[in-house]
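Worksheet for the structure shown next.
Part of the complex only, each chain left as placed.
Letters A and B name the chains as they come in the text, with residue numbers starting at 1 for each one.
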């Protein structure tokens, strides 16, 4: 698997354990980007000539591929965006004010990434709604029971990550979605950390909206996806205005194209869409039970190894999806990360864009190791060895 | 060689049809009317229909457009006059299949309009050919005039 990722040929000694921040790319994705520019480069939805037409057709076929990938009911339910943050802000900014009124409640977990937290906080402030933040489990994972308890008749919207980016647990979205839907509420799912780790079915999970980023699922930077139920997208006003998204423009008035084009003002990241297609094809070719079994094994190996180190606190649980966050008493995460970096082990230290969660955990930061398809047991063992050595280095071997 | 393919698209009868379109203009008392647009190119087409006793008695289209959309408007209006809405709806489907695939099972239904099959070799122009037909379908479903 690792040999499909040319990044590692350039960095043969690097233990890359920051895939939750961004993944490395398989050759097929790099090839798709190059092939796009060599063969297909033309603007979409504009040109009548053969090249432009074929590129447009291909672009729209990829929309259908993405729809099938997340099991959307139709291609028109897929909007291409810049990434998860862009997708979530589009929903909060355009759909939010339509569904939330003063006095209503919008519910999130304290475990959410800032990108699925601040947009709702700001929306609530703007419309005079209540922003309700549910407590988390002691291990840092989302607490579905706490969320369920906080659902009131005024809860109009629940924004939730399917997999969180610090503790890495899978959230049972469906049960919560059923509760919300029973009272006419809306569920927005942040899929940034789930899509690379499992097959996703937006209908089965009951997502009204679902967002993810290309760069975290082995695709290019700069491209993302927003899935939205057709009826909701149709009712949602566009957030940006310009080329491609119009029906008719006069001095006095403009009207919009149907979904999804009304949300794609301007020239889209066409190369990014082609690259994303290759990444999704790559993911679709994986045998998920094998992938999951392998990831599971690596996570358990890592947690076991780390747990054996004195003073080490582990967050999350053994069935996390590719993410292990931890802290070592007496060693600040940044110092630990620098020490590991000197051993060519790339992990992330910081608040992981999850300050509300850090506040709950009572720490300013954690160290986070996150896995991609290219990691193996030797990566895990080097990390464990590195952390143990760091402990000796900073705290002595008492 | 290229011209052969082009010639299939722009047969003389199509050029004539576009230059002197039939049923071009407005009906004085349409029972159904609709305006459709091809937003990527700016073409606009307004279609008026007069449906009496479940049969299309008269049809007229207005708006400017390319050879293909004008010829298609002319042929379409000419062919649907005298048909029932149900038949028109089948014709619209058939026409769409014809210009996408180059053939359609019941293309006889389309009469002279089948001459537009050459469009299938120019996928970028399919929307030009189907605009008028789309208008017919939409006029019948959403275009009823209430006075």
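Just so it is clear, contacts are C-beta pairs under 8 Å (C-beta built on N, C-alpha and C of every residue); 3 or more make two chains touch, one makes a residue touch a chain.
Remember, it's a predicted structure, so these values are computed and weren't measured experimentally.
**Q** Please count each kind of protein chain across the complete complex and record the totals against the labels shown.
**A** A x2, B x2
By our rule, only the chains that are shown with their structure count from here on.
**Q** Could you list, by residue number, the parts of chain A that touch chain B in their complex?
**A** It comes out as residues 45-50, 52-53, 57, 246-248, 257.
**Q** What residues of chain B sit close enough to touch chain A in their complex?
**A** Residues in contact with chain A: 37, 39-41, 123-125.
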